[in-house]
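Before I ask anything, let me first share the structure, which is written out below as structure tokens.
Missing here: one protein chain of the complex. Every other protein chain is in place.
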Amino acid sequence: MSKYQALKQECYEANMQLPELGLVIFTFGNVSAVDRENGVFAIKPSGVPYEKLKVEDIVIVDFDNNVVEGTMRPSSDTKTHAYLYKHFPHIGGVCHTHSTYAVAWAQAGKDIPIMGTTHADHLTADIPCLPELSDAAIQGDYEHETGRLIVDTFLTEGLDPEEVEMALVKNHGPFTWGKSAEKAVYNSAVLEAVGHMAQLTLNINPETPTLKQTLKEKHYYRKHGKNAYYGQ
Amino acid sequence: MSKYQALKQECYEANMQLPELGLVIFTFGNVSAVDRENGVFAIKPSGVPYEKLKVEDIVIVDFDNNVVEGTMRPSSDTKTHAYLYKHFPHIGGVCHTHSTYAVAWAQAGKDIPIMGTTHADHLTADIPCLPELSDAAIQGDYEHETGRLIVDTFLTEGLDPEEVEMALVKNHGPFTWGKSAEKAVYNSAVLEAVGHMAQLTLNINPETPTLKQTLKEKHYYRKHGKNAYYGQ
Amino acid sequence: MSKYQALKQECYEANMQLPELGLVIFTFGNVSAVDRENGVFAIKPSGVPYEKLKVEDIVIVDFDNNVVEGTMRPSSDTKTHAYLYKHFPHIGGVCHTHSTYAVAWAQAGKDIPIMGTTHADHLTADIPCLPELSDAAIQGDYEHETGRLIVDTFLTEGLDPEEVEMALVKNHGPFTWGKSAEKAVYNSAVLEAVGHMAQLTLNINPETPTLKQTLKEKHYYRKHGKNAYYGQ
Partner (left out) sequence: MSKYQALKQECYEANMQLPELGLVIFTFGNVSAVDRENGVFAIKPSGVPYEKLKVEDIVIVDFDNNVVEGTMRPSSDTKTHAYLYKHFPHIGGVCHTHSTYAVAWAQAGKDIPIMGTTHADHLTADIPCLPELSDAAIQGDYEHETGRLIVDTFLTEGLDPEEVEMALVKNHGPFTWGKSAEKAVYNSAVLEAVGHMAQLTLNINPETPTLKQTLKEKHYYRKHGKNAYYGQ
């Protein structure tokens, strides 16, 4: 029995939530779960349909993208996951999908503006759409560069990856993360719902302003931090 | 056996309808059911996912927000429910969701205009979007103030909470109520459907006028009042 | 055993297709099936939720709206069905829903323009949105007047109810019919799909023209008339 059995199981279960939540069709997404102690993460194999995925297909990879265990090729987005684990030291899982509304915002090249409390329950910033990757980055080590662009943008914009657990890769789609793989998937579903609400809101009222500061903070701190009073 | 067993069961069943009707994901909603004789209501515990919710998790709270029975923390929106029960003496249940179209209208800050008979079958007024809460109210006893704003707005606007069983809390989402918890949930589904139709109607014809008085009244009084001839 | 048992069964099954096809929630629709020989039709009882509907609840009504068999009150829209059976002598079933896209067009007060072959496979005309009912008609024998307005509009506009098996009652929603109750329900689903496609088409290209005559006729006569070559 692999020492990574529990990690693979966690990764497998988080991946299987994607089709259940309506976030992927076919092979359009991947989730990973990290084991910080051993410096590895478990990730979906590349191009395997969810209905055929098995726990033993999950691949164990280290932060330098070496396969540690597994017979299948890991997700083509593996280097993006690795980069995020290396530079966001507190995250436990990463999720990538091509969910419809998140992709639409990423293709439109727009941040998803914070206009309501569904958004503020999860983060107080607009959901950032990254700047364009350079041609050199695209033609070079593309997936590594994608991870780097996420991390660099968070640094430049002063965004805290423990609050803002999601980003839109321009023209591509969402990456989300969290303290566990399950939370990363949860964040992908939240992002999709918030993106849908935002598209409709601007359709109904193109002049909708963003949320005022007091309301942003009220909702965020109902659920986060030492004075949170949401949940058990 | 608790004396509130039937009340808890009613509350539980009404809550479980929310995911079935597509009105919530994860923990994004809560329903309560009142027992007027004992001056208490049963409400969903805070932050518990619907697929894990059990009847015995339901919390019994009085109108001053004291937990009367139950080991879990009640919904973070409990004070809004309590305020509504106190000031709308004829209602039996309250429901709150973050359903997509209702939230979009709430974020857009617009009343949902009455443009058809699906709407008029349930109420003859536009579905009101409340004015903004003041910063003081947000930073103070927020959920209590939210309830107060609903009640005050109904007074100011001359709306009858027995006819208009729903309101949009601006930038937040819908609260609905009714003679029972089941009816409150029903109203949330009606509001979502009417909000979807209204968004599409204005997309097709931005100049759509509101319904004429005769048609509003015809449909409302087909289903309500002493001359109603709808139903058994 | 009732002599109308088979008719009730047909009516029941057609009604039960409505929630399956996503055309209704709760009690928002009704289907009837006619027995021309006996001059009666079977119709859903008023206000009964689909999940509780039983074959024996179906009500038998004559063309003058008298209940011939059944203990429940027939649909509040019964008089509209009766009027259609009386004046469209070749139809076998009638269906009414509040499906989302059809209602949106009805609320917008617009005919659904024929822009593609999905539409032309079923009819060569725009799907008509009726003119407004007068206040007198609304306050008078409303459901009877609704039927009359459908029939009168078809006469005025020269529409053939055997080709155009559907109409939008302005501000209300769709009525459809066909050679059987099942076909009437089929037409409600077609109308909903065509209405969705039309809304999106104009969203993508507001200048989309209607279909040219040759293509309308090609598709309609592939499926209808003596030279039809679609189906078995």
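Order as written gives the chain letters A, B and C; numbering starts at 1 within each chain.
Note that a contact is a pair of C-beta atoms (placed from the backbone, for glycine too) under 8 Å apart; a residue touches a chain by one contact, two chains touch by 3 or more.
Since we're looking at a predicted model, the values are computed, not measured.
*Asks:* Looking at the whole complex, which visible chains does the left-out chain touch?
*Replies:* A, C
*Asks:* Out of C:Asn65, C:Ser180 or C:Thr201, which touches the unshown chain?
*Replies:* Going through C:Asn65, C:Ser180 or C:Thr201 one by one, C:Thr201 is the residue touching the chain not shown.
*Asks:* Going by the contact rule already stated, which one of C:Met16, C:Leu53, C:Val151 or C:Ala193 would touch the omitted chain in the full complex?
*Replies:* Considering the complete complex, C:Ala193 is the one touching the chain left out.
*Asks:* In terms of residues, what is the contact footprint of the unshown chain on chain C?
*Replies:* Against the missing chain, chain C presents residues 21, 115-118, 186, 189-190, 193, 196-198, 200-201, 203-205, 208, 211-212, 214-215, 218, 222, 229-232.
*Asks:* Please give every residue of chain A in contact with the chain that is not shown.
*Replies:* Looking at chain A, the ones touching the missing chain are residues 25-26, 28, 45-48, 72-73, 76, 98, 100-101, 103-110, 132-133, 135, 138-139, 142, 171-173, 199, 202-203.
Here is the rule we go by: only the chains that are shown with their structure count from here on.
*Asks:* Identify the chains in contact with chain B as well as chain C, in label order.
*Replies:* The shared contacts of chain B and chain C amount to nothing, since no chain touches both.
*Asks:* I'd like the angle of the rotation relating chain A and chain B after CA superposition, in degrees, nearest 5.
*Replies:* Fitting chain A to chain B on C-alpha positions yields an angle of 90 degrees.
*Asks:* Would you mind pulling out the distance in Å between where the CA atoms of chain A average out and where those of chain B do?
*Replies:* Each chain's C-alpha centroid was found; their separation is 33 Å.
*Asks:* What whole-Å value do you get for the distance between chain A and chain C if each is reduced to the mean of its CA atoms?
*Replies:* Taking the average C-alpha coordinate of chain A and of chain C, the gap between them is 46 Å.
*Asks:* Using the touch rule from the top of the page, what residues of chain B touch 2 or more other chains?
*Replies:* 203
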